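Have a look at the structure that comes next, please.
Note that one protein chain of the assembly has been removed; the remaining protein chains are unaltered in position.
Letters A and B mark the chains as written, and numbering starts fresh at 1 in each.
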Amino acid sequence: MISLTLLLEQAGIAFSGTSIEISGLNTLGDANANELSFLQNKSYLRQLSETKAGAILVSEDVADKVPDGSIAVIVEEPYLALAKLSEAFKPKLIDVDAPEAVIGAGTVIAQGANVERGAVIGENCTILGGAYIGRGAVIGNNTIIHANASIYHDCKVGSDCIIHSSAVIGSDGFGFATTKLGTHVKIHQNGNVVVEDDVEIGASSTVDRAAFGTTWIKTGVRIDNLVQVGHNAIIGEYSVLVSQSGVAGSTELGRNVVFGGQTAAAGHLKIAPFTTFAARSGITHDVKESNKVYGGFPLMEQRQWLRLQAKIARLLKK
Amino acid sequence: MISLTLLLEQAGIAFSGTSIEISGLNTLGDANANELSFLQNKSYLRQLSETKAGAILVSEDVADKVPDGSIAVIVEEPYLALAKLSEAFKPKLIDVDAPEAVIGAGTVIAQGANVERGAVIGENCTILGGAYIGRGAVIGNNTIIHANASIYHDCKVGSDCIIHSSAVIGSDGFGFATTKLGTHVKIHQNGNVVVEDDVEIGASSTVDRAAFGTTWIKTGVRIDNLVQVGHNAIIGEYSVLVSQSGVAGSTELGRNVVFGGQTAAAGHLKIAPFTTFAARSGITHDVKESNKVYGGFPLMEQRQWLRLQAKIARLLKK
Partner (left out) sequence: MISLTLLLEQAGIAFSGTSIEISGLNTLGDANANELSFLQNKSYLRQLSETKAGAILVSEDVADKVPDGSIAVIVEEPYLALAKLSEAFKPKLIDVDAPEAVIGAGTVIAQGANVERGAVIGENCTILGGAYIGRGAVIGNNTIIHANASIYHDCKVGSDCIIHSSAVIGSDGFGFATTKLGTHVKIHQNGNVVVEDDVEIGASSTVDRAAFGTTWIKTGVRIDNLVQVGHNAIIGEYSVLVSQSGVAGSTELGRNVVFGGQTAAAGHLKIAPFTTFAARSGITHDVKESNKVYGGFPLMEQRQWLRLQAKIARLLKK
């Protein structure tokens, strides 16, 4: 906990209002009475009216929309202010005062594996040489972490999972605020990743930790090699992401979604459950109808894409 | 070796026929008299008639097609049964009873490299810090394994090879059977990868081990960074895979094939030798003509693709 006044002062942000104790940063939707939130743009005004945040970074023109019970912190660029403040809450990578790692019965930690203090590993796991388990990371039972896979601090991997070599769980989401001069200020990614049970994550795939809250890989998901999952994404139960596909930040897949190879979804989308995307689909809007096969970029039904390509090929003969 | 009766019983599969000793699972084409095979779908009926497999998982309607000398194991879903049975044959990741690793004369193993018991490394190799050589892996002479590269158990890398950092050789192929409820059962990938001599594999590239048999990277191949090679693929001599390209499972490239950046081939294809694919080609069918340059998605000759794009651009002016 840090006082709001001190927090803002450290970041060089002028403020003369009432102070409260702040435990962290969060979105308007998820922040509690001890958290500081922000209004990034006016499309979130409805969320502003309903927020439970203790304090909110806002620009002057919307300061009167901050609900009673929340403190308005008026700044010129709320998103940039958020970035500057995020550093104060960044978690420790190493903590020499944390308890020694807890290792469950039957678990084999190969020589050359790196398990940080404060980690908790369940029973009958295999952690191979060069695998890294960060501070505060939690691993379930019967899980295999292959050589040179990295599980960052505070991330959770469930039971009966397999994480392949060079895979990375919990690297920082790609978040920064850009100043008027074109420089970038990092938004420290203070959330984590939760991988539920019975999940396999392929070699060199990457799952970024959330800015706030959690990037979520649900039960039974299968992720192939070289796949990207952005921060705050949610991958629904038993979904399948084939090699070199990508899910951008905050996009949410329902259960049993299939992404063919090199398919990609833009950020902040919702993809209906039981949808299939042919290889190299490009998804830039919400997909609402289940039980269909989509393809192409721009996206359409795959059978339409096939017909369209046949028509286009005929152009050549004209 | 395990008796067929016991093997099936362990997986909860009812069976009352003659038992034989089973040493492993294999495809219809490659299985021997001590191996159990499976008929995944009816397009393989010809292979069924010619198989040498000792026993075969089949659905009831084709049980009478199983050749004399093979035992029919009738199940509702042969592919799912295969997945359940595959666990019994999964190889050990670590074997404390294996002999100490054999290291050839002149080979330098940097401090911090992880070489498992049962590995064999030839002469004049350099194995850098954090590199991982799994149980039973075999490395030839004069080969460099860079920091944090991972060579899984039972894989072979030839002489005069260079494997760059974060590359992964032998991670599990992306294989699973999906149940009627939409859950997935892993097909344990009990094969390996063979990398022949004079091969270079780039940083963060991934070559998956075979489900059965071998994923094969032949002499003189050059693989750039972030390239995916799926299980059971064969990459012909002196082929070149440029960055972020991918070869899906069981696809076979002839010699001197060139994949431009971000090109991808679907699974189970044959690509003729001396073919070149421009960047971002999408290959979904066999390619039979050598000495041509292809491009586009759907695939065509590159010069056609260029003409087609010029025609399409004219649409804009209409």
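Basically, a contact is a pair of C-beta atoms (placed from the backbone, for glycine too) under 8 Å apart; a residue touches a chain by one contact, two chains touch by 3 or more.
Note that the structure is predicted; figures quoted are calculated from it, not measured.
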Options B:238, B:277 or B:294, residue touching the unrepresented chain: B:238
Residue, one of A:44, A:89 or A:174, that touches the chain absent here: A:174
Residue of A:31, A:138 or A:226 in touch with the missing chain, whole complex considered: A:226
Residue touching the undisplayed chain, where the options are B:25, B:128, B:177 or B:210: B:128
Residue ranges of subunit B at the interface with the undisplayed chain: 108, 110-112, 126, 128-130, 144, 146-148, 162, 164-166, 200, 202-204, 220, 222, 224-226, 238, 240, 242-244, 255-256, 261-262, 274, 279-280, 309, 312-313, 315-316, 318
Those residues of subunit A which, in the complete complex, touch the missing chain: 93-94, 112, 114, 116, 130, 132, 134, 148-150, 152, 166-168, 171-172, 174, 176, 178, 182-184, 186, 204-206, 208, 226, 228, 230, 244, 246, 248, 262, 264, 266, 282, 284, 297-298, 300, 304, 307-308, 311-312
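Keep this in mind: only the chains that are shown with their structure count from here on.
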Between subunit B and subunit A, distance of the C-alpha-averaged centres to the nearest whole Å: 31
